[in-house]
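Here the complex is missing a single protein chain, while all its other protein chains stay put.
Entry: chain A
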Amino acid sequence: MIKSVMVMNTQGKPRLAKFYDFQPVEKQQELIRSVFGVLCGRADNVSNFVEADSIFGPGTRLVYKHFATLYFVFIFDSSENELAMLDLIQVFVETLDKCFKNLHTILDEIIFGGQVLETSSIEVIKAVEEISKLESASNAIALVSKSVSGWRSR
């Protein structure tokens, strides 16, 4: 099971953090900080794996990928394959490359309650686009009704 997904910049500022086990806010911040503490000391040409036992408890693994100013970090237990997780980061990033919006929606289409939901970035984008279509459609309706009511009150 995937326990957490984090995206943070190279200064350690979280850009996205999702925990699939409930964690109180302070704990989340602490975890993000300690992950950054480990990652910032690693050079570029080393492996993508870090032992995370001391941060997340025994048996947890951490896989990360470093792109430009961002770290993409997945934390999971031994029931997942490390390289497959690395691939999943790649899918996530590639999907973001293709459509950078609705970060949360995209992640929700890839990982669901700590499990891999969809691995094809094409499928993910399809689903996300469907959702955003819906959003804009209903937004439009909301706008119209608002303007109508505004007009009435005038």
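What we mean here is this: contacts are C-beta pairs under 8 Å (C-beta built on N, C-alpha and C of every residue); 3 or more make two chains touch, one makes a residue touch a chain; residues count from 1.
Convention: contacts and distances are computed from a predicted model.
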(Q) I want to check something: the complex is missing a chain, and I'd like its UniProt protein name from "EF-hand domain-containing protein", "AP-2 complex subunit alpha", "Cardiotrophin-like cytokine factor 1" or "Mitochondrial import receptor subunit TOM40-1". (A) "AP-2 complex subunit alpha"
Q. Which chain A residues touch the hidden chain?
A. 1, 14, 16-17, 20-22, 25-26, 28-29, 42-43, 45-51, 57-59, 77-79, 81-84, 86-88, 90-91, 102-105, 108, 112-123, 127, 130-132, 134-139, 141-143, 146
